[in-house]
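One structure, as structure tokens, below. Some questions next.
FYI, not all chains are in this one, though none of them got moved.
Note that the chains are named A, B, C and D in the order they appear, and that numbering of residues resets to 1 at the start of each chain.
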Amino acid sequence: MFYHDNDLQYPVEVEEPDPRFAKMLQEAIGGVEGEMRVCLQYLFQSWGVPDEHEEYRKLLLETATEEIGHIEMLATAVTKNLEGAPTQLKDEMTDDPVINATMSGMMPRQYLSSGLKAMPVDANGNPFNASYVVASGNLAADLYANVMAESTGRLLATRLYEMTDDPGMKDMLAYLIARDTMHQNQFLKAVQSLGDPEDPHDHLPIPDSFPDAKELEEYNYSFLSTMREKADYEAPWTEGMSVDGEGEFSLLHELDLEGGERSVPKANPETHNEVKEKGED
Amino acid sequence: MFYHDNDLQYPVEVEEPDPRFAKMLQEAIGGVEGEMRVCLQYLFQSWGVPDEHEEYRKLLLETATEEIGHIEMLATAVTKNLEGAPTQLKDEMTDDPVINATMSGMMPRQYLSSGLKAMPVDANGNPFNASYVVASGNLAADLYANVMAESTGRLLATRLYEMTDDPGMKDMLAYLIARDTMHQNQFLKAVQSLGDPEDPHDHLPIPDSFPDAKELEEYNYSFLSTMREKADYEAPWTEGMSVDGEGEFSLLHELDLEGGERSVPKANPETHNEVKEKGED
Amino acid sequence: MFYHDNDLQYPVEVEEPDPRFAKMLQEAIGGVEGEMRVCLQYLFQSWGVPDEHEEYRKLLLETATEEIGHIEMLATAVTKNLEGAPTQLKDEMTDDPVINATMSGMMPRQYLSSGLKAMPVDANGNPFNASYVVASGNLAADLYANVMAESTGRLLATRLYEMTDDPGMKDMLAYLIARDTMHQNQFLKAVQSLGDPEDPHDHLPIPDSFPDAKELEEYNYSFLSTMREKADYEAPWTEGMSVDGEGEFSLLHELDLEGGERSVPKANPETHNEVKEKGED
Amino acid sequence: MFYHDNDLQYPVEVEEPDPRFAKMLQEAIGGVEGEMRVCLQYLFQSWGVPDEHEEYRKLLLETATEEIGHIEMLATAVTKNLEGAPTQLKDEMTDDPVINATMSGMMPRQYLSSGLKAMPVDANGNPFNASYVVASGNLAADLYANVMAESTGRLLATRLYEMTDDPGMKDMLAYLIARDTMHQNQFLKAVQSLGDPEDPHDHLPIPDSFPDAKELEEYNYSFLSTMREKADYEAPWTEGMSVDGEGEFSLLHELDLEGGERSVPKANPETHNEVKEKGED
């Protein structure tokens, strides 16, 4: 179960409130690259890890709980950036071009629906959607999902960092960027720790429990070219040892595949799919 | 631009149609782990790669085009599994327990909305949603997103493989599993080929263009424990060299953070947030 | 504004309640082919028609109001089909195979969320979504949207008709099918009444207000073949007069287009899109 | 910020795993009546309460943190109900009617996407959507939203209670029902504590800060009848003192309103809304 106190993980100060930056920050709360996603992702992953892998369950729960505090920091940042925001469309818009631009660039629902507070939505105004949450039941797949989430999360944080000149906001974002650096490293370390400790790729391909004998050997290490015109070429993924160490890359062209012609059976009459043939009554 | 012919990449045969398996197959078409997602993901990623990285743009477009053909194969498989499906709820349900179970387990809209055809939805019936598509503009982040997509995609394919006894379906799935093996390998190879060819982790942390000097050094390689009670412990992510080779892992407890108390300013009166204080009129 | 009374448009009787049919009926309420969609579509279309086209505004509002009553009928039908529905999963499921199949085939939220009532969702359980509603501001486009909505609506109703043996349900569906017949006819009549009364296609192409002089004449009546291999062929849409009477159909192959090579500029550094080149520090 | 330990709030035991009940339990996790909604709702509400109302901020944060633990309990319950679930559709379905019914009644993605674990979705399979979360910035409105959420939440829990015979599940649900009893009471107490402590309705109407002088007195306490035929009638809401103590209920009929005829201006030509008039070229 969970506990709280009244402190923030790191200070959240805003020198000059900026309602347009308040909109941008929403991406880091409710966006697909945001903190609600990673928080819920690590919670659901952790809750599914069986007792025998307790070390990984703990890894995930520690960080999930950290992320709740990140949402809290960002919610605070949004509220502070909305302090003193204009709440009136001006009749005579030319009077104040700054207010004009601000009103035009604000997120309408941050005033209309939340009274100038943070919302569980992204910067385009879409509500957070739990289909962003990846918790597959397979640790290796989940850990890659986490590396990816922390990569797009850190990318977002650096973009937000570029967008503001407010020293308080830059400081808060530097903290979040540092945490994302760690999270990328810890989850990569964790995925490499699966299987043989000497072999960082021993967990590949994912899932590694599907029997090798059932793989189709003609297709599992050949790069497929789909260019209209067949042509040879070389790339790191057309020759040499595969990353999982179990095959040799090669090049194959789609024209050499032999799936045969598609055929589609007629559906039964209860579907009412059929149309009159020409000349039929 | 794009072209087509009338052939499949690989044969799609169904010996015994199974309407319940037709529902399961929808996950591989319109699910978050499915082919529509990877197809659109690689297309949008490829379309955004600048000319100077043409090799990666090509990598992505080749595979994107391959994936359209996978959706086609799965759509064919769904239609064939729905051949002869029951389209009547029986008054006297006990007459045929097999039909009863089948009707109960079918996806209603595969009959009602598509006339026993494949739909762009997942196995729970949710329509495909493009928020699944990751195309961040940063190649390293995108390639990890692809490794992750191919991991959950292959995991899904192996689960579908377990679920059917139909030899045609098992064969088609073995092909898709083999392709996912390759795709995991090719995208990992690609991400490792970024930066120094001798250093598979040279692209870390993502994005690698944020200046090191702006990182907060106290926080970017320490694992944060959020246990209610502070306690020391060791794990691969609490000590030793970080994966990106730029730091040393350590352990930090949340109680040692110093963010200070949260404070929230009052909103302006136009929000109508305020409530009467006790005794106020 | 709107008024109501306590009557139904047409009787809704259920002889043998069937919880699985109650699920199917949801498609006709909250599905993309359902009554909520057409009701809201005709309301929003009607509310946008300017005074000068009052005849069409009335057409749309008359039918929109009729459709509210159809939702009412279907909601009643759902409730009656859920009468006496099982609300307990049985410990020993073999005891009653009929209850087993029924419980398995019911829509969970019809019990859990609505207490055995109709919901604004489709047969797969997806909530109604207003992106189904087409109201473009252009009457001709809207009227085709209505013909299409009534086509898939009538198709759905005939499929539901096949699925039940209950005489009350068959009778109610026959009424709804008849209304959809009329609605297809009235909206096609309306679209043909636009422009020259002698020319049923005078409204084409939609919108007809874009100046002919700005159309690219090489492309607006040629059917484009995208087969990998160029090949001539004939079809009703490759030769002869176009339906709008303004051009001559012809056949063109994608290989003869001349768009030139795609080129993508590099984004600016604030995006943090860039990756290290091989050998770069 | 937040902390965790490894314990549950209350024991979660399952005697007889039941995959169909695992599907039903999803409603209490990711449904509109579920724990993710109340958890996030109370978090976002609390984070927006200004310092001057610290007592309410604390009320909300205490309970928000409790709710994370409820999601955890339910996630555990789902996993335990899926233990030993069938993962194969049988060729010969008649062999085992229990497995048949179970496979038909399971949620497909609980196997395909999560490997027999809990997911952030409802019982119909819809992903949790943050548009369920109400945090308006106005305490009185938010507290009623909480009373409502706890009412539908407790209703859901009692329906789940009826649906299972498993003693462990019944015990866990009795705990959640008791907590919902408390939460309904505490939030009603809180809303009644706003304003004059002697007047439980002093916070009405919400928001109470809109000036009385601007209300239209003809309309703010009259019940509006929209029956097609005007008729007098009596009900608790057509006569007597209003609940907020500021008006007298009365009955008004829609036919007595005087809004005048609707009129819609023509849009400008750039919209391409216009259609040809009859006879126009």
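In this text, a residue touches a chain if its C-beta (ideal position, glycine included) is under 8 Å from a C-beta of that chain, and two chains touch if they have at least 3 such contacts.
The model shown is predicted, which means the values in this text are computed figures rather than measured ones.
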Whole-complex count of the repeated chain (4 shown) stands at 6
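As a convention for this text, only the chains that are shown with their structure count from here on.
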To bring the C-alpha trace of subunit B onto its twin subunit C, one rotates it, in degrees rounded to the nearest 5, by 120
When contact pairs are matched by residue number, over half of those of B-D recur among A-B, A-C or C-D in C-D
Subunit A and subunit C have mean C-alpha positions lying a whole-number Å distance apart equal to 32
Note: subunit B sits from subunit A at a C-alpha centroid distance in Å of 9
Averaging C-alpha coordinates per chain, one finds the centres of subunit A and subunit D separated by a number of Å equal to 27
Touching at least 2 other chains, the residues of subunit C are 97, 101, 104-105, 124-126, 155, 159, 162-163, 228, 271-272
Among line, ring, star, complete and other, the chain contact graph is complete
Counting only contacts in the complex, subunit B reaches subunit C at residues 1-5, 47-53, 57, 87-89, 91, 93-94, 97, 100-101, 103-105, 107-109, 111-113, 115, 121, 124-127, 137-140, 193-197, 202-203, 207-210
Subunit C residues touching subunit B in their complex are 16, 18, 20-21, 23-24, 27, 31-33, 97-98, 101-102, 104-105, 122-126, 152, 155-156, 159-160, 162-166, 226-229, 254, 257, 259, 262-267, 269, 271-280
Within the complex, subunit C is touched by subunit A residues 155, 158-159, 162-163, 228, 270-272
